[in-house]
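Only a single protein chain was left out; the remaining protein chains are all shown in position.
Letters A and B mark the chains in the order given here, with residues in each chain numbered from 1 onward.
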Amino acid sequence: MTTVSTWRWPTPSGWPPLPLVGGVLALLCALWLTAPIVEVDFVRLIGSLGKMVGFTGQMFVTPDWNYVPQLLAKMLETIEMTILGTAIAIVLSLPMGILAARNATPHIAVYRLTRDVLSLMRALPELVWALVFVSAVGLGPLPGVMALAFVTVGFMGKFFAEAIEVVDRKAVEGVRAHGAGWLQVRLFAMLPQALPDFVGTVMYILDHNLRAAAILGLVGAGGIGYDLVMSMRLFQYDRLLLIALAIYLVVTLLDRASDRLRSRIIHGKQA
Amino acid sequence: MNIHDLKPARSQTLPPKPRNPIPVWVTATLAVLWLIVWDLEISFETLAYGVEDMGEYFSRYRQPDFSNLSRYLELMGITLATALWGTVFALLVAFFLAPLAARNFAPSPLAYRIAREMLNFMRAMPDLLLALIFVAALGLGPLPGALALGVHTAGFLGKFFAESLERVDKGVCEGVASTGANFPQMVMYAGWPSILREAMGYVLYILDRNVRMASVLGLVGAGGIGLALHDTLRLFDYGQSAALILVILATILIIDYASAWLRGRLG
Partner (left out) sequence: MSAISIQSVTKRFPNGFEALKGIDAEIKSGSFTVVLGPSGAGKSTLLRLMNGLETPTSGEVRIGGESVDAHKLRHIRSKVAMVFQQFNLVDRLSVVTNVLTGRLAHRSWVGSVFYLFRKEDMEIAQEALARVALTDKAWNRADKLSGGQQQRVGIARALAQQPKVILADEPVASLDPVSSEEIMALLREICDRDGITVVVNLHQVELARRFADRIIGMNSGKIVFDGNPEQMTQSVLRTIYQREGIEDDNSLDMALAYA
């Protein structure tokens, strides 16, 4: 008896379902075709393992303690950029969100236009916009903040519009029945309902923006990123270690805090 | 309990009205933001000039120069391939780590802690930083980029998967457990089938995200279209830059629509 007849899938034919087989085959095919493009070479990968270990080993040197004050200043700058960029984006995304929500928009054409603008804004990563803004307003944290805010509006506007679209119809009609005007309905009936969702999203965005801000310096848009690249290029592993640790620490702290906050919002607030 | 006990209503007063904390919060937030603006030395003059110039500046991008289009498309292809490999790598890692990092499936508390910490660590490392490290170790090319994307997003996918697995109905888990299934069997029968749809959504989201990120990885020498954009911008070649940005934008929008369509079909 062959293996084919002893082993079978729990389907009428005994073979895996066609969509699954097709999907897996398509994926394998795509991987096989793209392998040379990505230069996937397992020999090279294994061969470089030693190099990788060596490189990681190099990172564990005595940290350059003299660098700590500058590190702290740069990390602070990174965090400040994150907060400012996110805050600006929140303010801008509220009106954008209202315009892009099917049930709140003044006109369907405005809805479509705003949606498209939002998806254009979030289409490119912060770093690309940072490149563009650096060429526009010069080096420093300003283009970084602009890039962060720009992309974040794209995301927040969409999230916010979706949160508004699922608000309870009845409450909105209740407020409207009391003679509330266009703006009042949106401010007093839709916004408060959409807010809890919104807070959860803000934490995600803050998290994302912090990571993004940490690398914006790569193109001269402020923050720790510049020092990161320089210490990399100059092989200053004593600094690199500190920078990597600092980024890891701040990101992890924010991550934990946002996890806690989110679960508090979801499971109801305990005083 | 006697009804007369409730009588002395005169001494009862309403509890003090809770103070509305919102104005305090708003003021504090504004103060912090003002402090940040001051500390970052953001001058509104620069911004104003910048905005004034912005119109003029962006008008330089008006005429995209598509003379090198085939080269750009090739670079975009590399970028997409990098994103695909990164996502598949992340999927593989997350597939094995997530069940260990889900409290209700983990075979032991120790395995749970280790898996959680590994996922947290991978997530905390920004992918460009990882790309820098992998480029240093592996040399230039798309492979270090794919690895960096993979490691970073494995952390994300693993966390998403683990959270979904933790939401699997307790009864369903017990149903399969009561037959004597072991850990891998539990994961394959009670775990993945229950969260399949959610999981597909997450994978599409991560693929989407990786395409965006792959298009900037070139900045650190990890292949793809990002390096070309960096170069043309540095040479103030606005025509070519505009063409590159348009190529990236078009690709990302196509992927966006495709994944929205797929998600709609799955949901």
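Simple rule for what comes next: a residue touches a chain if its C-beta (ideal position, glycine included) is under 8 Å from a C-beta of that chain, and two chains touch if they have at least 3 such contacts.
These figures come from a predicted structure and were not determined experimentally.
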Which residue of B:E41, B:E74, B:E117 or B:E174 touches the chain not shown here: B:E174
Among A:W9, A:W65 or A:F235, residue touching the chain not depicted: A:W9
Missing-partner contacts on chain B, residue numbers: 169, 171-172, 174-182, 184-185, 187-190, 193-194, 196
Chain not shown, touching residues in chain A: 5-12, 14, 16
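The definition used in the following text is that only the chains that are shown with their structure count from here on.
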Cα-centroid distance, chain A relative to chain B, in whole angstrom: 4
Residues on chain A engaged by chain B in the complex (per definition of touch): 27, 30-31, 34-35, 37-41, 44-45, 48, 51-52, 55, 76-77, 80-81, 83-84, 87, 119-120, 123-125, 127-128, 131-132, 135-138, 140-142, 145, 211-212, 214-215, 218-219, 222, 225, 228-229, 232, 244, 247-248, 251-252, 255
Chain A-facing residues of chain B, complex: 29, 32-33, 36-37, 39-42, 46-47, 49-50, 53-54, 57-58, 77-78, 80-82, 84-85, 88, 120-121, 123-126, 128-129, 132-133, 136-139, 141-143, 146, 212-213, 215-216, 219-220, 223, 226, 229-230, 233, 236, 245, 248-249, 252-253, 256
